[in-house]
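Here the complex is missing one protein chain, while the rest keep their positions.
In this document, chain identifiers A and B correspond to the written order of the chains, with residue numbering beginning at 1 in each.
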Amino acid sequence: MTDYVNYSTGAPVTDVKAPDGPINERWDKRRFEAKLVNPANRRKHTVIVVGTGLAGGSAGATLAEQGYHVVQFCYQDSPRRAHSIAAQGGINAAKNYRNDGDSVHRLFYDTVKGGDFRARESNVHRLAQISVEIIDQCVAQGVPFAREYGGLLDTRSFGGVQVSRTFYARGQTGQQLLLGAYQALSRQIAAGNVDMHPRTEMLDLIVIDGRARGIVARDLITGRVDTYFADAVVLASGGYGNVFYLSTNAMNSNATAVWRAHRRGAYFANPCFTQIHPTCIPRTGDHQSKLTLMSESLRNDGRIWVPKAKGDTRPADRIPEDERDYYLERIYPSFGNLVPRDIASRAAKNVCDEGRGVGPGGQGVYLDFADAVKRMGRKAVEAKYGNLFDMYQRITDEDPYEVPMRIYPAVHYTMGGLWVDYDLQTTVPGLFAIGEANFSDHGANRLGASALMQGLADGYFVLPATINDYLARNPHQEAVTAGHPVVQEVLTETEDRLNLLLSVDGDRTPDSFHRELGELMWEFCGMARTDAGLRKALERIPQIREEFWRRIKVPGTGEEFNQSLEKANRVVDYLELAELMCLDALHRAESCGGHFREESQTPDGEAARRDDEFAYAAAWEFTGTGDAPVLHKEDLVFEYVHPTQRSYA
Amino acid sequence: MTRTMWDSSVGKKTVMAVSGLIMLLYLVAHMIGNLKIYFGAGEFNHYAHWLRTVGEPFMHYEWTLWLIRIVLVVAVVAHATSAYQLSRRDIRARPTKYVHGRPRASYATRTMRWGGIILGLFIVWHILDLTTGTVHSGGFQEGHPYQNVVDTFSTWYGDVIYIVAMLALGLHIRHGFWSAAQTLGAGSRTRDRGLKIVANVLALLLTAGFIAVPVGVMTGVVS
Partner (left out) sequence: MKLTLRVWRQRNADADGAMSTYEVDGISSDMSFLEMLDTLNEELILRGEDPVAFDHDCREGICGACSLVINGDAHGPERTTTCQLHMRSFKDGDTIDIEPWRASAFPVIKDLVVDRSAFDRIIQAGGYVTAPTGAAPEAHATAVPKADADFAFEHAECIGCGACVAACPNGAAMLFTSAKVNHLNVLPQGAPERETRVLDMVAQMDEEGFGGCTLTGECATACPKGIPLMSITSMNREWLRATRKAGKR
């Protein structure tokens, strides 16, 4: 065992920007107290935005509309392809169009509770307040949300809540919202307010005199590594679910931007809070490169079950009704199939661990639409879920109208991320993190349809208001030049790292290491975690890392389009971040939300939170690769929603 | 507006559609006129003469005919120029062929370009043959179209050229009419079937109507 686990605890980290007073007035108060930049001066300020998903795209567009000069990056060939595009289900907003008792306060309450009391009340309340503006904004952009015959917006209820507050565009809500942001961004690119750099990946952060002043990025076509400077840097680079190799993230989604920022001084908060989504298509073999999510909305009408008997290999239609266990409906009668994601996922794991799983390898449970087809008719089911059923059939070659779908949980979202204050600023002044990249508003578990809400809230409304304050208070910064010694140092470090990867010339591919790490993480830092397992993972990770630098093989050169080099460089960061995730999971000896420690459960197997010891966000400070980090705690105070053991029974 | 039209690929397609429809309209009239050949030399020649006196006394002798000719020439030139320019753009836009090629689209669609060239050449021959008489096979007689037509279709090559051209015309109209409707934005999901039927019927009627003349001569019905 290395000394990595012997982390030290430093001074608590506090959110000095968070306003006080009544919770529903705090956002107004902060906006009023924040200093403004004179509109005429804004064009003199350059802001770098990394990523063009919902958060980055909306932030880039909005900052440019305000008059800032934005320099934006994405690794994809077009800003339209960021992985927000794959979000299916919907976006929450406390519009209460259904008159079903929804309100800003209820959305706030549901989100804090759903996050298992590990999120900041002020942030979550702000998110709920802004949610209503997001819908207005998106409709104005022409986002084609689903509508009723009267021409008004349709909503549905979505995983874990009892009101119908989720706006959607068939099963492609993320796509439509992202295209809205992309189009707004495109308008600013055309106007010359945004310098867009597609196929360019951020590889490091430049911090000068304690402030974020730029980034190092590689042009993926020419391989040229270059530096870009700004008055502030915004990371909107998404989550780090790909540490697990198999996840619902895009193949190229990666953690390099946030990890490199962490290495440069930004604290990383709650890295162990990862969300395992309950309804994904089970894997079919070792060749599997990624997992595909089936929208959670399927749980509105589908019923989840497994055979009552262990090892029952009869086809689903041969298992009589009384030999089926609709386990979610049985254990959680009032929420049934609509319990939050973490609970549904763990329940699926439990029944599979009992040997009652279905499909090849027993790693799956049924999601059955037979009753829905009987009740609503095939046509109605088709109208609601047609595209999802088609997708399922294409991947599995099975017809979900005839045989129940098979689903299994998969890594989907990471609640952890860079620690940010109320202004979304990290511990590095001038470095902001928005969307999934920050540790966000979701606590230990994110509710369905809330990621789109948070990404857009951060990008359209929060950051554009708060970044003013930073830029206004730090007006006279000297322009940074490429010749600055810090810039040279960071640039050289990056080039050296790439050259090292190319020069090892070993006998293993980047993917083989990634897969090995992913399997280790899934086993020991996945749906259920134990002290012993995490210690084992912490022992293995440095070994894999050592082997990586000895045996990695990257063909080609750095001065060309080289996807192996891109991949290998991302794996370097996964191999470090994974270690921090395991350490965070090990230190948090409680179960909460997506983090389930087997040692901490109630007699009936539910997650047992330990508020007396762990009601804090864990913000980690980097001290060196493989060196024990320093833990800074941010105590969480609950004035409005009093922590209770979550109950969905 | 003219500038926008001519500078845009969509605008040039509009020019093609409109000029194509003008020619199509003319062809319908032309075909009906042609069929008069079955009613004998008198009626046919009388009809040909009438073409020159339409509009009198407001119009002078042959004015209307020349007006039509001018409109047609403009249509042909506009159609051909647009087609040429659009084709050049299309070929430039797709310089590399797929190694794994396969036939695509319908026969009518794929033959638009070659069919168009065939029709263009045919028009030249057709005018030199039956309007000016320059390349006419027999002794061309001004004012005796009936005899001229019979002469042309009494040669094997006259029949072949004409029939091949009319088959090309049918294919051209089949895709062209429907295509023009799309270009002019007249198509819609509910109307699509109807438009395709009209296109096919027009193509068939015109081809059959025109070919009826050489067939008449060949079979001796017209002589």
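Definition applied: a contact is a pair of C-beta atoms (placed from the backbone, for glycine too) under 8 Å apart; a residue touches a chain by one contact, two chains touch by 3 or more.
Everything numeric in this text was worked out from a predicted model, so none of it was measured.
The residue touching the chain not shown here, chosen from A:F158, A:Y366 or A:Y460, is A:Y460. Touch with the chain omitted from the figure is made, among A:V5, A:A18, A:A86 or A:M376, by A:A86. Of A:T62, A:N123, A:T200 or A:T494, it is A:T62 that touches the chain left out of the display. Listed by residue number, the positions of chain A touching the unshown chain are 58, 61-62, 65, 76-81, 83, 85-86, 95, 97, 133, 135-142, 144-153, 169-170, 172, 175-176, 179, 182-184, 186-187, 189-190, 196, 198, 221, 248, 250-253, 284-285, 287-290, 292-293, 391, 394-395, 397, 460-461, 464, 507, 509, 511-512, 553-556, 560-561, 563-564. Contacts to the hidden chain, counted on chain B, fall at residues 1, 4-5, 7-14, 86, 89-102, 104-106, 109-110, 112, 175, 178-179, 181-189, 192.
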